[in-house]
Structure formats: C-alpha cells, structure tokens
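Showing subunit A:
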Amino acid sequence: MLRLENCRIMNGDYAVEADLEIAAGACVAVIGPSGAGKSTLVEAVAGFLPVTRGRILWNGADLTSQPPGKRPVAMLFQDGNLFPHLTVAQNVALGLHANLRLSEAEWSQVGAALERVGLGGMGTRKPAALSGGQQSRVALARVLVQGRDILLLDEPFAALGPALKAEMLDLVSDLARESGATVLMVSHDPNDARRIADQVVLVAEGRAHPPQATAELLDNPPPALQAYLGTA
Partner candidate 1 sequence: MVAALILGTLGAVALRAEAGTGFGASDWAALRFTLTQAGLSALLSVGLAIPAARALARRRFTGRSLLIALLGAPFILPVIVAILGLLAVFGRAGWLSSLLGMFGLEPVQIYGLHGVVLAHVFFNLPLATRLILQGWQEIPAERFRLAAQLDAGPLAMWRLLEGPMLRRGAPGALAVVFAICLSSFAVALTLGGGPKATTIELAIYQAFRFDFDLGRAALLSGLQLLLTGAAALVALRVSAGEGFGAGLDRAVRRWDGQSALARSLDGFWIVLSAAFLLLPLAAIVLAGLPGILSLKASVWQAAGNSILVAALSTVILLGLALPMAAAAAAGRAGLTELSGILGLAASPLVIGTGLFILIYPIADPFALALPVTALVNAVMALPFAMRILVPRAREVLGRYGRLSLSLDMQGWAFVRRVYLPRMRAQTGFAAGLAAALSMGDLGVVALFADPDFATLPLQIYRLMGAYRMEAAAGAALLLLLLSMGAFWILDRGGRWHAEA
Partner candidate 2 sequence: MKHLAFAAGLLGASAAFAETPELTVYTYDSFVSDWGPGPAVEKAFEEVCGCDLKLVGAGDGAALLARVKLEGERSDADVVLGLDTNLTAAAKETGLFAEHSVSADFALPVDWNDATFVPYDWGYFAFVHNADAAAPADFKALAASDMKIVIQDPRSSTPGLGLLLWVKAAYGDEAPEIWKGLSDNVVTVTKGWSEAYGMFLEGEADMVLSYTTSPAYHLIAEEDGSKAAAAFDEGHYMQVEVAGKLANSDQPELADQFLAFMVSDAFQSIIPTTNWMYPAVTPEGGLPEGFETLIAPEKSLLLSETEAAEVRDAALGEWLDALSQ
C-alpha cells in the first residue's frame, strides 16, 4: 500500500497537499486541471521534490528521505527517457545496472524484455533509428527489467497518436498486471483513465483527493472536475 500521510509538497512557489492511500497493485490515474500539481504529486513519490511536511510510506516503510534511485519506484517522463548515445539494449540494461555491467543471464533478461514489448532483434540500434512508438516500448522494456513495485508515468505517451497511445496504455496495463506493480499515471485525458485505471486521484486547487473508482467519478464529476472536463 502506498500511503501519503498528511503530505505537503513544495514545487517552486506553490504547494500541493495530499493525504491518501493507494492499494498495492492498483492502477490509478492522476487527473486534474493543467498546472494543478499532477506532476508535482508523482515527482514527490519518485523523490524529485521535497516533502516539507508529512511522510510517504510504501508497505509501512518510510520513503520520505530516500534518494530517488533507492525507492521502489520506476518512472517514465514526458520526454528524454532514453540516452541517445546508447543502444536500445544498453538503454534497457540501465534498468538492471546503471553501470551497464551485466551478466550473461541479465543480458538475456534484457533480450526477453525487448521481445515482450515487441522489439526483438532491435537491441543494437540507436534510439534515433526508432519511431516514437518504438522508443516508448524501449522505455517500457526498461521498466519491465527494473521490476519495481511502483510505476509512475508522467504522460510519456502524450506525443503519440491515439491508436498508438491506446496500444501503449494496454501494454502498460498488461505488464503491470503480470508483475503486480502499482501504477500511478498522470493524464489529462479522461479516456486514458477509463481505458486502464481502476481508480482516479483528482488533483485540483492545491489538493490531491483520495482515489475514487474511475467510472463513478467520471460519470458524476464534482464541480472542480466538471470545470476541467467542460461538462458543466
């Protein structure tokens, strides 16, 4: 269980408050108006932003003061998820050992992950030689080998077309189910939430609200969400 206990997160000169729990293995969408602090919330979980009050706990263990790389968290960003000077396989291998010293077995694990995301045999290419969708798959393959408990997505597929994005979301959903990972996914598109998320965390007016069932919330949106969805 991921617990944000009475948290206050500072990002520059604005703050987001959160006091909520997310069940292990859940797939949760984070939605809300632009600039309300969706990214701020997940970046705090990842350890990139300081929590000035409260604690972040994973299964009872306090993560609050742990450096980003030591948390049970894998994260995909909006862009810049791959290093252009490394090959596809190397980019995936970073998820196992950032210094790229892998054993035979680990290299075959990398190969298997690439197979799993549909990029078998492309390990020696450079990212620049791949399409946008393929680059996202590489990043997902890395998340797969990282094997972390929590997966944070900060709109990594925003630049992809609708069909491709749907494909990626399904892949994320499948991978998460296979590994039992807890997913926290920032999105500005309610359809993304409906597609794969069981629950939604609404971030609005400096507050992250506790998760609610996706369909329930989207079908009967509170005023803040109504304004955002344009259904008011």
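Candidate entries met the following condition: all candidates are chains of the complex that A comes from, given by their letters.
Simple rule for what comes next: a residue touches a chain if its C-beta (ideal position, glycine included) is under 8 Å from a C-beta of that chain, and two chains touch if they have at least 3 such contacts; residues count from 1.
None of these values were measured; they are calculated from a predicted model.
Visitor: Would you mind pointing out which option among 1 or 2 touches subunit A in this complex?
Guide: 1
Visitor: Would you pull the subunit A residues touching candidate 1 in the complex into a rising list?
Guide: Subunit A reaches candidate 1 through residues 46-48, 67-70, 73-75, 77, 79-81, 83-86, 94-95, 97-100, 128.
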